[in-house]
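Missing here: one protein chain of the complex. Every other protein chain is in place.
Right after this comes chain A.
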Amino acid sequence: MPTLAISRRGLLLGSLLASTGLATIGTAMAQKATPTPMHGGILTFVLMAEPTVGLINIVSAGATRTTAKTNEGLLTYDFDLTPRPQLATEWDIAEDGMTYTFKLRPNVKWHDGKPFTSEDVKVSYTLLRKGHPRSQAVVLNIAEIETPDPLTVIFRMSAPAPYLIYGLAAAEMPIVPAHIFKIGEDASQNPAIRKPIGTGPFKFKEWVRGSHIIYERNPDYWDAPKPYVDGIVFRVMTDQAARSAAFETGEILIGDETPVSYADIKRLTQTPALDVTADGYTSRNTVARLVFNLDHPIFSNLKVRQAIELAIDKQRLVDSAWFGYGKVGTSAIPSGIARFHVPVETKAVDLIKANALMDEAGYPKGADGSRFKVNIDYYPGFSPMKSQAEFIKSELAKIGIIVNVRNADYATYVKRIYTDRDFEFYTTTNSATFDPTIGVQRNYLSTAFTRGVPFSNGSHYVSKIADDALNAAAREPDEKKRYEYFDVFQRQVAQDLPAIALIEIQQLTVFNKRVHNHTLAAEGLWSNMADLFLTKT
């Protein structure tokens, strides 16, 4: 596995700017042999936000970092999304994609000593299908779950779901015990989501709200002698600068999704104790998009949107607001989903043509050189998003569009855009996930335009061609045919421009070099961390 990790690292980091110094660090790391795993030590893992409803993602999605440590999933994934066994040891998908059969791992015990069986899988997937905000889409086509014997589970589908097999990792699809959770109950009220009992390498010990969560080693873990560390302490630290300091003092050993400012990365990696990796984000694929309100009189005009596309220098955006940690966006489906990505939005910056398009659109420059004034809103949850909005403001000034950057907190932003629709255009981040049907389609499908639902089709894009392509791809088991459908979809979006793919964000995991084997799977730090071990220095 380490060899794969290194080649993957090389690939991803190669795409980064050499000036960041990351590439050289990556190679130095690769040449050093990994030490043999040893037992002992406590891992301190930083959480940028505290889980809200519970510590396992059975009915909510705020606990992606804690879930898999206690509650495992059916499968885990290589960096290229090849499924690997976790609680399922073998699996088989029928030719027509309508039946999935999983053989479960024998002799696995829950933390309270009861045996793990197919009934647990049935209860868990029924709960996920009913209430999980994000994973629901993945399992929606499961019509029936059969348990012919304690170690076999069969999913009977209502329609093929070609993405299903890539979405069964623990962080989003945890398995919970059937003797504690019941089908039909409101699982958010079950105390076990706050004191999880699982089959995983770590057991819940303590949760002090606002401060920390303590997990301790499960000595009876099925994959002995794993886990290696004696426990995990999740520290809640909401301040970015404070997290940087805690990495430097060694109080925090690891954190994912760029826990420190991009501006700090270079300085931190120059300290002898710290390093970063871009691995472990294959199934997330976070992108930043500029989305137009197609119900707005100005932005309903295609020529205006085309002019804006020609005016924004995406490479300069990556280099400035994102400190070089990202790639220029070239399609609605990001290049991270390599199986279906088609680079279709690659127009070079052309201010002359952009200005001409604006004139044609019927918005001539006034005496002061400006055409009109609009507001831009930005997603407030990620610090470079504000600089990105400022960057767009300065780019669009060049074609006479005066942009006012509106500041808002999370709730205001969400309500303004998805409920009140009181906006002109906005930037957002989205996780395109591991499959376009799960992560991309919700932003473009006409039926996904749902007032009041965050991160739905915010532009109010309606296209019969895109709809048909997406709907066909969603239930097409053949990957080649799916590629063709997604190709049609991507070309249509590039033509209609309901949104512009700005950048593919490079998420980074910051870690202390005492920590080894932290990123072995596509899930990154969302994995169960059974293989992770600490060395003294």
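We take it that a contact is a pair of C-beta atoms (placed from the backbone, for glycine too) under 8 Å apart; a residue touches a chain by one contact, two chains touch by 3 or more; residues count from 1.
Basically, contacts and distances are computed from a predicted model.
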Hidden chain of the complex, named as in its UniProt record, picked from "Peptide/nickel transport system permease protein", "Quinol oxidase subunit 3", "Imidazole glycerol phosphate synthase subunit HisH" or "NADH-quinone oxidoreductase subunit C": "Peptide/nickel transport system permease protein"
Residue touching the undisplayed chain, where the options are A:Leu74, A:Val108 or A:Ala137: A:Ala137
Touching the absent chain when the full complex is considered, from A:Thr89, A:Ser158 or A:Ser211: A:Ser211
Residue touching the undisplayed chain, where the options are A:Ile197, A:Ala246, A:Leu294 or A:Leu445: A:Ala246
Interface with the unshown chain - residue positions in chain A: 42, 49, 52-54, 60-62, 131, 133-134, 136-137, 186, 188-189, 194, 208-212, 214, 231, 233, 235-239, 241-242, 245-246, 248-249, 251, 409-412, 414-416, 419-420, 430-431, 442, 450, 452-455
